[in-house]
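Take a look at the structure set out below.
Left out: one protein chain. Kept in place: all the others.
The block that comes next holds subunit A.
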Amino acid sequence: MKKSVFFGTLMAAGLTAGIASATTLEDVKARGVLNCGVNTGLVGFAAPDANGNWSGFDVALCKAVAAAVLGDPTKVKYVPTTGQTRFTALTSGEVDMLARNSTWTFSRDTDLKMDFAGVNYYDGQGFMVRKDSGITSAKELDGASVCIQTGTTTEMNLADYFKANNMTYQPIAVDSNAEGEQQYLAGACDAYTTDASGLAATRAAYADPENHVILPEIISKEPLGPAVRHGDNQWGDIVRWTLFALIAAEEYGITSANIDELAKGTENPEINRILGVDGDLGPMTGLEKDWAVKAIKAGGNYGEIFAATIGESTPIGLARGLNAQWTQGGLMYAPPFR
């Protein structure tokens, strides 16, 4: 109790300090660089190459926001954050936004004083088991030992799922994904559980992927999305609508290849409004008129980013599934630009 009062006071001190200063948008413009909190390394979502250049699905969103706000997708400082430090890094002002595969939950949105600007990837928790175990459904895992990363929502989902199905399990706590993979390979646990996107990448990297199966059950909802600080709604709007611009661009067929052509003006009024040919959408939130053009040019529309970083043509090979456009049976749905 005492501890939470202590941290509450700190949090309040941090917030009042934040209010006293300029808005995030002014800060970013004055600094000339967007501080973007990313994962310290997650296959396909955020990874540095040999020269220290970051790339990935989450990183692409940082670039799009930087392009929309500053006009240059390279003006991003990537701040790698761990599972423990990510939210404090945001609330303390060390980063302007988090694009770090964080699950949108009630308590994070309210109690931790963050705002989730949207969902850029609908994930869910799955299981991987060895093929020769003969297990074909998560319902058959009663009594199994399960490798699980500590300090994540997956840990709580696992407990909920087994309790709801009246089954028992033996948790084997691991610290990181790499350790979990090794423990599972060494036979320390019967099943490995993490987000389905992570399982697919893990299985693809094994020497014998054919000997491991990912069970069909998805036991949780993990809407992953970018987060900003509570209280600066203008900045939240910018991040939210940059994400929607990428999604809408895919819906209306705006790609990095044809965007220059379309930005000259088209028959479709919605495209014209998105690209700033008609109306004044950008200035309404403090940006340039062609903010969305720059954001989409940074890495292409949502579909192009997906295909280039984690899609079926990459070694990770994730299908669109829930992340397809709403017109294709998925959940990606951008509100109207007007």
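Please note the rule applied: a contact is a pair of C-beta atoms (placed from the backbone, for glycine too) under 8 Å apart; a residue touches a chain by one contact, two chains touch by 3 or more; residues count from 1.
Assume contacts and distances are computed from a predicted model.
Student: With one chain of the assembly withheld, which option in "Purine nucleoside receptor A", "Amino acid ABC transporter permease", "Aminomethyltransferase" or "Fumarate reductase/succinate dehydrogenase flavoprotein subunit" matches that chain's UniProt protein name?
Tutor: Of "Purine nucleoside receptor A", "Amino acid ABC transporter permease", "Aminomethyltransferase" or "Fumarate reductase/succinate dehydrogenase flavoprotein subunit", the absent chain's UniProt record names it "Amino acid ABC transporter permease".
Student: Have a look at A:34, A:64, A:79 or A:174 and name the one touching the chain we're not showing.
Tutor: Checking each option in A:34, A:64, A:79 or A:174, the one touching the absent chain turns out to be A:79.
Student: In the whole complex, what residues of subunit A lie against the chain that is missing from view?
Tutor: Counting only subunit A, the missing chain is touched by 10-11, 13-14, 17-18, 20-21, 39-44, 46-52, 56, 77, 79-82, 84-85, 88-89, 92-94, 176, 178, 181-182, 201-202, 204-207, 314-316.
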